[in-house]
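What follows is a set of notes on a single structure, which appears directly below.
The chains shown are only part of the set, and none of them has been moved.
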Amino acid sequence: MIKVSIVGGSGYAGGELLRILLQHPKVSLQQVTSRQFANQPVSLVHPNLRKATDMSFVSPAKLEKCDVLIVALPNGISMSLMNKFKRKAKKIIDLGADFRLHDEGKFTEWYHQKHLSADLLKQFVYGISELHREEIKNSDYVACAGCEATVSILSLFPLVKNNVIESEVIIDAKMSSSQAGMSFSLSSHHPERSGVVRSYMPTGHRHTAEIEQELAGLNVSISATAIDMVRGLLVTIHTRPKEWITEKEIWKVYKSVYRDEPFIRIVKEKSGLYRYPEPKILQGTNYCDIGFELDKHTNRLVVIGAIDNLVKGTAGQAVQALNLMCGWPETTSLTFTGLHPI
Amino acid sequence: MIKVSIVGGSGYAGGELLRILLQHPKVSLQQVTSRQFANQPVSLVHPNLRKATDMSFVSPAKLEKCDVLIVALPNGISMSLMNKFKRKAKKIIDLGADFRLHDEGKFTEWYHQKHLSADLLKQFVYGISELHREEIKNSDYVACAGCEATVSILSLFPLVKNNVIESEVIIDAKMSSSQAGMSFSLSSHHPERSGVVRSYMPTGHRHTAEIEQELAGLNVSISATAIDMVRGLLVTIHTRPKEWITEKEIWKVYKSVYRDEPFIRIVKEKSGLYRYPEPKILQGTNYCDIGFELDKHTNRLVVIGAIDNLVKGTAGQAVQALNLMCGWPETTSLTFTGLHPI
């Protein structure tokens, strides 16, 4: 059994890590830290884990050595603590934004602050297994992708790799309330947040930087709209093919890249209710579902991607990387199929 | 008092017409037809109207002469009945799609059927008062716009009129379940429809034809996504300015066109929760709220528009046109401000 500890376990990402790792046959959960909830039972904050664990949170000051440390802290924190974390564990998986961008300048440009551990940036592998499987296997440090970046990159990667689309890409993202984490405000107050179609970030989304890093050459515009959904993320991506292409050929492009991927499903059905990716049925799963449709009227290609932002977009992605880093089957503890109806 | 009758009053548009016209000080509601519910009380189908009216539906065969006929039938029906309707009333407002397009060929192209009254197409004015106020005042026949076309056209019109944007326009529409009317199916079954982010029409939306007709020169791609909302419609429109422009200049463009419009609000706030248009607070109102944001990263302009699809997008638009056609104040019976919270 490998000893895994979680730093920052009281947030939503921490809760999902706990849920998945408590059932992982190779992992012994050692410690879960929380400043706010130290010494209180994990199930106070994550009530779904009642009866599944009687662990309590420990103060960050009491963090002990372990085999793998998974860090689930707000953006901007882990970069100041990373050297300390490296003395606690040989392998580290970071879920925040601090170590995703390899270029220090890009970090400053998009996060409007100086990077406090810029020398470590090159040590981290970007955590999307479908793009960096071999690097992750051989790495000790992984920075998991942002949820919005994850689904966009996975949806576009085969098209970019095969030179199918022009560089201008517009990503229209439909976002859920759990993406903002547990910090509440009037804007997350139920009477104000329920039923919204809120253009909370029409331009300027910071995941743009990750996407442009991973899919070099693209010029990305993201518009993010928050809708009445707790968990889930769908992107409608508006692209233009470089040359005339058929849907059958696009299908082949996706299949050639993703044929053996356990967590990618190409969803483009002629019948049934779920003809395109739908985040509703992905809740709790590590799937990324991808579909597409050609617009004959304007010669555009619409690509649709969906994930559970807290699983494939965060905690599941981390466990997938953990499985690779430890040499276990990649799908270990990630086989939940999702619920229908829900 | 002007005598108004409604043909097809048992649908959602019919219900909204009834709600608005029952409180209209100049209108005497004469008849409301319904094949399915003939002789049954209006409030059986529209329970919000209990105590507000004791009218019953009449069979279409019993339609009498009146001053104004408002037709709320499914697409493809009114074109076969219009000559009959013209013998019943001097003025006709049609809510369906049959008489919106002036070009018979475009109708065939987008609706995949032959037009049965092509000779009448030129007699109808397109029903958006903000674009065709004077024509509507002087017309006897008005074809109200589709809901998705209404909000898109109103959002883009000042930009096109002032030559601000390039011709390629991508409209990402977030749609509600009432837009499909009262015909139920497995796809509208609550366990399947609740919580969806369903890409039900990634390409090929028929309102494209109306938008391209009204905003000549544009090349429009619509992607429509159904979300968990009963009433309301938001479009996120992705455009590119022809030349470098500031947000202040864009603001002036909108103000110059819409300064005196009673139902248009430019919504672009620096603070508060409702900084951009939000359909949630437009339920029941005849407003079209419009906002915008420049994307400095990619030099694009994102325009956001919101309406209540059943009011400004259908019944309210019709009553606004009715008020113009009859020489009444344009806002008569359309002053409901909407609810907050909701």
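A and B label the chains in the order they appear, each numbered from 1.
Just so we're on the same page, contacts are C-beta pairs under 8 Å (C-beta built on N, C-alpha and C of every residue); 3 or more make two chains touch, one makes a residue touch a chain.
Here the structure is a predicted model, which is why all the values come from computation and not from measurement.
Asks: Wait, 2 copies are placed, so what's the full copy count for the complex?
Replies: Copies in the complete complex: 4.
The rule we apply is simple: only the chains that are shown with their structure count from here on.
Asks: Once you find the CA centre of chain A and the CA centre of chain B, what distance in Å lies between them?
Replies: Chain A and chain B have C-alpha centres separated by 39 Å.
Asks: Contact residues on chain B for chain A in the complex?
Replies: Those residues of chain B that touch chain A are 168, 170, 172, 174, 186-187, 191-192, 195-199, 202-204, 208, 219-221, 223, 225, 227-229, 232, 234, 236, 238, 273, 275-280, 291-298, 300, 302, 304, 306, 341-342.
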